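Got a structure here, written out as structure tokens. Questions coming.
Missing here: one protein chain of the complex. Every other protein chain is in place.
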Amino acid sequence: MIQWLMNIDRRIIFVFVFLGVALPLLANVFLPIKPTRDVISVYDQFEKVAEDEGIVLLSFSYGASTEPEMQPMARAILRHCFSRNIKVVAVCLWPEAPGLARKVLEEIGDEFGKTYGEDYAFLGFKPGNFAVVLNMGQDFRDAFPQDNWGTPLEELALTQDIRTLRDFDFVFDLAAGDSIEFWWIPYGQEKYGFPFAGGCTAVMAPDLFPFLQSKQMVGLLGGLAGAAEYETLVGRQDKATAGMSAQSMAHLIIVAFILFGNMAFFLSRRR
Amino acid sequence: MQNKPPSWLVGLVFLGVIASDCQGQDAQSGRGSLPLIDNTEAFDTPNDAGNSITLTWARTRSIPEGGVYKAYIAESREGPYYPASEIAGGANLQSEEPETFGYGDAAWDAHFIHITEYAGGEGVVSLQNDKTYYVRLELHSGNRSTRAPIVTASAQGNYFNWKKLNNIVLGGLLSFLILGFISLARHRDLYIRRIGGLEALDEALGRATAMGKPVLFIHGLRDMSQISTIAAVNILGRVASRTAEYDAALRVVAPDPVVMSVSQETVQASYFEAGRPDAFNTKHVFVAGTEQFSYAAATEGIMVRERPAAHIMMGYFYAESLLLAETGSTTGAIQIAGTDAFTQLPFFVTTCDYTLMGEELYAASAYLSREPKLLGSLKGQDAGKAIIIAAIVLGALLATVDIPFLTHVFTPH
Amino acid sequence: MIFLSRTLPVIVALCFGVFGIGIYYVPHAAAQNLERELALWLRVVFAFSYLLGLYSLLNLHWQRIRQRVEGWGYSAMVYVGFGLMMLFVIHNDGKGPFAPQAEGTAAENGYQWLFEYVQVACSSTMFSILAFFIASAAYRTFRARTPEAALLLVAAIVVMLGRVPIGAYISEYVPAAAEWLLNVPNLAAKRGILLGVSLGAIATSLRIIFGIERSYLGGGDE
Partner (left out) sequence: MTRDTYVFLGLVLLFAVVNGVLLANGVLAADWEGLGVIVAAGLTLALYSFLYKDNPLFKVAENIFVGVATAYIFSQNWYQTIYGEVFVRLSALGGEDSVSGDWWLLAPTVLGLLMLTRFSRRFGWLSRLSFAFFVGLGAGLTIPRTISSFILAQIEPMLQPLSWSIEGFNLLVILIGVVAVLVYFFFSVEHTGVVGKVSRVGIWFLMISFGASFGYTIMARLSLLIGRVTFLLDDWLGIM
């Protein structure tokens, strides 16, 4: 019996997973979400910027492959910024990011009636990974002479006084790869000491805990769960929160599979 | 350009002077008038690009509530003096900036401000380098005030950042160790311990031969310039010489034509050395696919069709690791993996019989190839690790008994 | 010739490498200006290096088409996707390629349309396929073969349950345990790995600067 169960076609398992994800989504259940410490500290940092009527640099370092994880996060962060009148300058460090960044900026910008060039600016992508961060730190306009549509930065009200990374009150990186750990921390935060935090895919999140304890990062949003926690803090439930019920169900299924599989493994070994 | 002594030295000497003067000040403050400002000094702000001067003075404990220090600056002794900075009476103690003024107790007994600009007649003016500025510090409280004697300084760009002294010393030490061991490795064979994974590898190959089935070697996705790929090729050499010796069939799949041709040469050389050049067939080393998932799917196909007795996965893997290891383990083969892709390691650990983790892969490669640059680096890094371990253990102990010396040494500024 | 192709690159790497280290410790404006200029250079060279990747991908598939390698039709599909997108890149809403990017949205502009409905759709779907394989692997292969693997699986289960809302329903200790695991033992191991990897990075950088490591130069004869 156990042998037979262990050898079932994996396509049957695939169906299980699909249903485990689709059914909770269709049922539209919203589970209560409790924000964790590292997400709250990101929120508090944005609040502090809002009190000082400050300006933040939002760096988009993710591509199309992690869109379902990262886009809800970007949306929640921007909602927070725009609802509190924080000015946002957005740059892209990944070549696939501009299409995604632009979409979310325009969507949330319109939602809050924000004006391009005054409330937010979109500077597009620059290749060079860490070199772009280094360049921005030395001279912001040297790295980004114009915005994504070719307008020089001195002609935009928001960016005309920005000279270096020091002119930002907070830098937040949305990352799907090396950008937090190997670009922003050693080439930006290390030298200029601005408050820095990031949101990243769940794959990377466990790697970043050492930087939280060493205070090199103010806080961290990890994956869709982090995005859902942020949506809760901002008070606007959206795609990430909606996904959490499916996420919960799918995790239960996987845990059940692991437990069952191992039980079978040990039973068969004992024989 | 004048030679700057280390900032902490300036701080220490200077603070010593201040500390000895503090008693006098306490005596004065009893009289009801504002205390005098003692030991005012101005100098170029150390460790910066210029355009900044620093003003320091002794702390007075008898400042009335609401007292403020105001600094005025002028380009000539006669003035006009413009307001440059204003701080609350108890603010800006030197202890707030230990990277400039040191960690000594004296830093609690002196104030500082950095002046980079002032409110001139026609707006904000930045300080210029190599220009003498006259600075007057005043203490205000209500309508009373006292003035310190005028001091002068000029701003300069500095040629060394003394705050980075710990960085350069540690960097120098590590460089010396690593380069030293590499050059040592050229003259003699350095010892590194046996790598458990290699024994597991031999065992797997032994069992594969006993079963009379082929061995499948799977490269990671990165190209030939990567250390992990080079390590994988070194390990392939070992695998090939064993299969040649035991007369077992070997299949090698690669995602890249260059990795494939290097692998062919390596396998051929191993077979030649084992005296079995006849058993080598170039067709057994091939590109299975070039896109991530196609490569994984093609390799899975081989696993299912040929049912190899052992799967050996070496190099840098991405998400396809899961597909490979999962299919691999369901065929019942012995699986040995080695990767420096830490995100993929969990999948290998749970699906493989033995996994070389991170640096173990490089160590295995160095152990097999005995190449001086690899062995030497490894030994140099070991020395670096020893230093770090010693610093952590000793530093934590010292900090616990309230001697934070090492903590200060290891603080980056 | 040997000087130009072998010795000169090593000298170049040595000079710029030593310079890159040294400039970090010099706060003088002249040095910082130079660092800014070099960062700009790196950025520009980096942009060209993408062309290298582009060429090698297109060339790889071209060779497959030319040699009629089995499955060459799929390689032709790479050209179909590439060509289609390039048409819109060059057209750029009538502004041509020698102009900043056009502002049209996905509804007005083929470039954004292809990005949103082909690239984003395919790219994220590709990696979501792994969710299915993880489930199947969880069922059939994630085994506690050794005590170490058992520890790994237990930690994984705690984290998986602790980081989603359902965890708190099971027990309030589940999220707390996950939090502790991540913030203490996980942090320790990740920091240990980071320290080791950093030493490795320093060693590799030194080997490159001092010409001991030359494989990155390519060209085959090293």
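Brief remarks on what is shown
First chain written, first letter: the chains are A, B and C, and each begins at residue 1.
Simple rule for what comes next: a residue touches a chain if its C-beta (ideal position, glycine included) is under 8 Å from a C-beta of that chain, and two chains touch if they have at least 3 such contacts.
This structure is a prediction, so every number in the text was calculated from the model and none was measured.
For the chain that does not appear, the touching partners among the shown chains are A, B, C. Between the chain not shown and the residues C:Ala31, C:Leu114 or C:Ile166, the one that touches is C:Leu114.
For subunit A, the residues touching the absent chain in the complete assembly are 11, 14, 17-18, 21-22, 25-26, 28, 64-69, 92, 95-96, 98-99, 124-127, 130, 134, 145-146, 148, 150, 185-187, 189-190, 201-203, 205-207, 210, 213-216, 222-225, 239, 242-243, 246-247, 250-251, 254.
Although one chain is hidden here, its contacts on subunit B can still be listed: residues 164, 166-168, 170-171, 174-175, 191-195, 291, 293-294, 297, 301, 342-343, 345-347, 349-350, 357-360, 363, 378-379, 382, 385-386, 388-389, 391-393, 395-396, 398-400, 402, 404, 406-407, 410-412. On the side of subunit C, the interface with the absent chain consists of residues 1, 4-5, 8-10, 12-22, 24-25, 37-38, 40-52, 54-59, 71, 74-75, 77-86, 89, 97-101, 106-108, 111, 113-132, 134, 138, 148-149, 151-160, 163-164, 181-199, 201-202, 204-206, 208-209, 216-219, using the contact rule stated above.
In this section, only the chains that are shown with their structure count from here on.
Distances between chain centres, each the mean of the C-alpha atoms, put B farthest from subunit A. Across A-B and A-C, the chain pair carrying more C-beta contacts is A-C. We define each chain's centre as the mean of its Cα atoms; on that basis subunit A and subunit C are separated by 17 Å.
Touching two or more other chains at once are residues 342 of subunit B. Along subunit C, residues 32, 126-127, 134, 136, 140-143, 153, 156 each make contact with two or more other chains.
Against subunit A, the residues of subunit C that register as touching in their complex are 32-33, 35-36, 39-40, 42-43, 46-47, 49-50, 99-101, 103, 105, 112, 115-116, 119-120, 122-124, 126-128, 131-132, 134-136, 138-144, 153, 156-157, 160-161, 163-166, 168, 175, 179, 182-183, 186-187, 190-191, 194. Those residues of subunit C lying in contact with subunit B across their complex are 21, 24-30, 32, 60, 126-127, 129-130, 133-134, 136-137, 140-143, 145, 148-149, 152-153, 156, 193, 195-197, 199-200, 202-204, 206-207, 210, 212-213, 215-216, 218. Those residues of subunit B that touch subunit A in the complex are listed here as 342-343, 412.
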